[in-house]
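A single protein chain has been removed from this complex, and every other one stays in its place.
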Amino acid sequence: MFDQILQFLLTGITVGSTYALVGLGFAIIYNASDVVNFSQGEFVMIGAMSAVALSAGDTGLPLWAAALAAVLITTLVGMALQRFAIAPARGASVVTTIIITIGASIFLRGVALLVWGKDLFALPPFSGDDPIQIGNATVLPQSLWVMGGAAVLVFGAQYFFTHTTLGKAILACSCNKTAAHLVGINVGVMLLVAYGLSAALGAMAGILVAPITFASYDTGVMLGLKGFSAAILGGMGNPMGAVAGGLLLGLIESLSAGLISSGYKDAIGFIILLLVLFFRPSGLFGKASVERV
Amino acid sequence: MKRLSGFFLLAVAIVVLPFIFPDNYFVTVVGVSAGLHAILAVSLNLLMGYAGQISLGHAAFFGIGAYTSAILTTRYGWNPWPTILVGAAFTGVLAYIVARPILKLKGHYLAMATLGLGIIVHIFIVQLGWLTGGPDGLGGIPTLSLFGWEVDSDARWYVVIGALLLIVVWLALNIIDSRSGRALRALHGSEVAAEMMGINTAATKTGVFVLAALIASVAGSVFAHQQAFVSPDSFSFFFSIELVTMVVLGGMASTYGAVLGAIILTFLPELLVVFEDYEVMIFGGILMGTMIFLPQGLFVGLQELLRKLTRRRQRAAQAAQATEATKQKEDNHGVA
Partner (left out) sequence: MALLDVKDLTISFGGVTAIADLHFEVPESQVYAVIGPNGAGKTTLFNMLSGIYRPNEGSIKFQNQEIVGRLPHRVAKMGISRTFQNLQMFFNMSVLDNVKVGCHLRTHSHLWSAALRLPNILKEERQAQAWAREALLFCGLEKYINMPADSLPYGVLKRVEIARALAAQPKLLLMDEPAAGLNDTETVEMRELIRRISQAGISVLLVEHNMGLVMQVSDRILVIDYGSRLAEGLPEEIQNNPKVIEAYLGGEVQYAV
């Protein structure tokens, strides 16, 4: 029984790491521009699919180069989203921006469908696929890449926002755009960087996980929703909270799939989300806000 | 009767269309689909456009109504008509229970909660296979019959759904132009001010949420009988997003806008069949484009455009008159 649980935990952390990265991406964009980006999952998909496409066949690039190029492409997509879809609609209502990002998500999916069709694709594992024994549980080497990679990216992001000038400038924009503008920060550029960074994180998550879970034009959808759930669980606007929320969500899903039923695992995740929203909307680590009248 | 002039136009259009285009696929088949979508869009518009409560899970109520009718008629041999009522009752109760906690949320949180609700319902429909037929769906649903008049052809379904659409539009127009309608719009305009005017905002939100759910449920039941088959694919959250698109495209806070949006978005895929591979991309593009450039929707956007054009013509006419008048004065006084 313990071995089973260990297995579920390992799967949970692997899956959770992906959710954590998507959630982190959400939090970054939300912090920088007060926008909930429903197309976050598509960044993951584009990263994975581009990497597959660029490294495929005889004329393909070596994996590391394809991955780098894929991250770059996705970063540009993220910046384009901010520049062409979000920026023109500045000042729009919450509903409007939600629908814009939903539209962007559908649009990106449509492009992916056009370019790659409905097939499933996979990346080769980074360091082979011989399962590693941990007790009586097994873990794929790629899972360790996912967990390790996610940890590096998360701490890297944290360092970026707390110790670099650029990162702090982005945080300044999210606190008060006008004040940031007045001290000489180019808010427009900061927003582009934030979106680009968020997209890059998503792409890297996609590339890390593609060898395990196949990628196709619509794998971004559920991921985006789960990532958003992770961000809410952790407290909207709290990046580390989103990471914690993602890991937690992955664990809950894996344990319910294993111990209760795998068919309902998505439902359980959303039920937990609803409960959090009903009883503690500020999330596990967020602060409650007061509306000024 | 100025208030209902749009309604009569719509009624006339619905009645006359099949005579102008007899035996036309676009009228009887796509038209029926558009009619059902329009009913759903009008109900969602009351919730989103007027009361300002975003809902990304409306397909759930459509699905519950459809499956209730499907299950009761195929597995338990019920007559279709009572199943519509049972479906509505069941949906109403569920909506009522969920409404209070969900509608305390706002903005993104409300969007996410309604989305989650829709997905949960969808998953349950898929998982409870012994009841719902699972991913393969449920077939053999009998059609409706009204005192011996069986609705067994596309033309007859056109009549039924056309009538239902007119009823729902009429109900919506009545609500909007009343104390309740103003309470809804006030709620959207400023919740705190609405409260201070004596409006019980929590109860009002619940009321419109349940009403929208009931209408969707009835539409779902009718859909089940019309299609004779239901499957979970018709009630996914993609469909919820499609419904939101219809409301938003046509124009929030405009019943006719919702109808327009539904018609456009039902016919669009038919016309885009040529561009089949591009369909998803175009759909996403339309959604983004409308929200960025015409956030008030097509209906209001077109009205504004017309207003601007007539104002420009008026101003030009006035300017022309003014120059004429000064010229006359000048002539009269002999000034060069």
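Going by the order they are written in, the chains are A and B; count residues from 1 in each one.
Rule of thumb we're sticking to: a contact is a pair of C-beta atoms (placed from the backbone, for glycine too) under 8 Å apart; a residue touches a chain by one contact, two chains touch by 3 or more.
The structure displayed is predicted, hence computed values, not measured ones.
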Item to check | Hidden partner chain, touching residue among B:Ala60, B:Ile175, B:Ala224 or B:Met291 | outcome: B:Ile175
Checklist entry - Which of B:Pro22, B:Pro82 or B:Gly189 touches the chain that is not shown? => result B:Gly189
Checklist outcome for this item: Had the left-out chain been drawn, it would touch chain B at residues 171, 174-175, 177-183, 185-186, 188-190, 192-201, 207-208, 211, 253
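The rule is short, and it goes like this: only the chains that are shown with their structure count from here on.
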Checklist outcome for this item: Expressed in whole Å, how far the mean CA point of chain A lies from that of chain B is 33
Checklist entry - Contact residues on chain B for chain A in the complex? => result 48, 52, 54, 101-102, 104-109, 111-113, 115-117, 119-120, 123-124, 126-127, 192, 241, 244-245, 248, 252, 277-289, 291-293, 295
Checklist entry - Hey, which residues of chain A end up touching chain B in the complex? => result 36, 85, 88-89, 92-100, 102-111, 113-114, 225, 228-229, 232, 236, 261, 263-264, 266-267, 270-271, 273-274, 277-278, 281, 293
